[in-house]
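Here it is: the structure, laid out below.
With one protein chain withheld, the remaining protein chains of the complex are depicted in position.
Right after this comes chain A.
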């Protein structure tokens, strides 16, 4: 993105809806609940909103959300690129605001995958039998996404000697953060042994290497830097933002599967922000699977390639560790309503505002948010700061 847009917009309101098991509310209603809370957080009203960015299982979700909230926006975007979609929406809002297409952007997400007993969003056009995925993947009983991450873990272990113990460190660190977050869904203590003793799902990944399945929604409000100055909360500026795209569930490329496109995305975001990795105080990574965090930390440049296992050892990511990662408890322990990008950004904003109580990272000024979409298909990095 054009570096001149750095600090041009701020996230001024964030909220999650009811989270965990939320029977009796639809995904749309969860989005509405989060939207009203995020606007109240910003000190704005529904009538101020003129841009709506949303994705759910509905293909036309920005229209659905607009109608439900009684909005008549002049700009909408329902782009769905999987779990990172809401981080991408922050960039889209920045572009739309710069182009004068909207002034107050409302970004929402919601899912009832736990109450539904399934991931409704999983049944998509890609599953039709004539698509590349339908012809060359689905007949083989591959579990997606976990099967792909299992394959990446296998490759990482083979090449670098990463162990199940290293993977478990990521899950235990997430739980230790969740214990400090009253909103987290799973807060009971856990140990490395417990994670490593949980049932295998797709070798080498076990049940406790996987994110939770919960209901929940979230919302963010993005406005121009000028407008942000007069609002209720201290503005959290978008310093850097970048996205790259490559696949659609079928990574049959001849490239290295441990190069998942994170590095160039992060590089572009850092260049736009004009900061370095050493400047970052807190890191939020979409943790669908433990290996994803190790892999992302390497590709983001927080450690060298192949050293992710050693980097996360001895509680390095946990409270008091060398790098605060996923301080909400992440998808592994805070909650995971299907697509976690929204919640990656919400926690980063709260850390930068200094409102995280027991889990607050002292003097957090700069946060990095990273999320992929589908499986190694695309990436978004945001660098946020106050």
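Annotations
Going forward, contacts are C-beta pairs under 8 Å (C-beta built on N, C-alpha and C of every residue); 3 or more make two chains touch, one makes a residue touch a chain; residues count from 1.
Please note the rule applied: contacts and distances are computed from a predicted model.
UniProt lists the omitted chain of the complex under the protein name "DNA-binding protein" (options: "Tryptophan synthase beta chain", "Cytochrome P450", "Hydrogenase assembly chaperone HypC/HupF" or "DNA-binding protein"). Remark: the omitted chain is touched by one listed residue; of A:141, A:189, A:320 or A:362 this is A:141. In the complete complex, the hidden chain is touched by one of A:34, A:49 or A:152, namely A:152.
Annotation for chain A: contacts to the undisplayed chain at residues 128-130, 132, 134-144, 147, 150-152, 154-155, 158, 199-205, 250, 252-254, 257.
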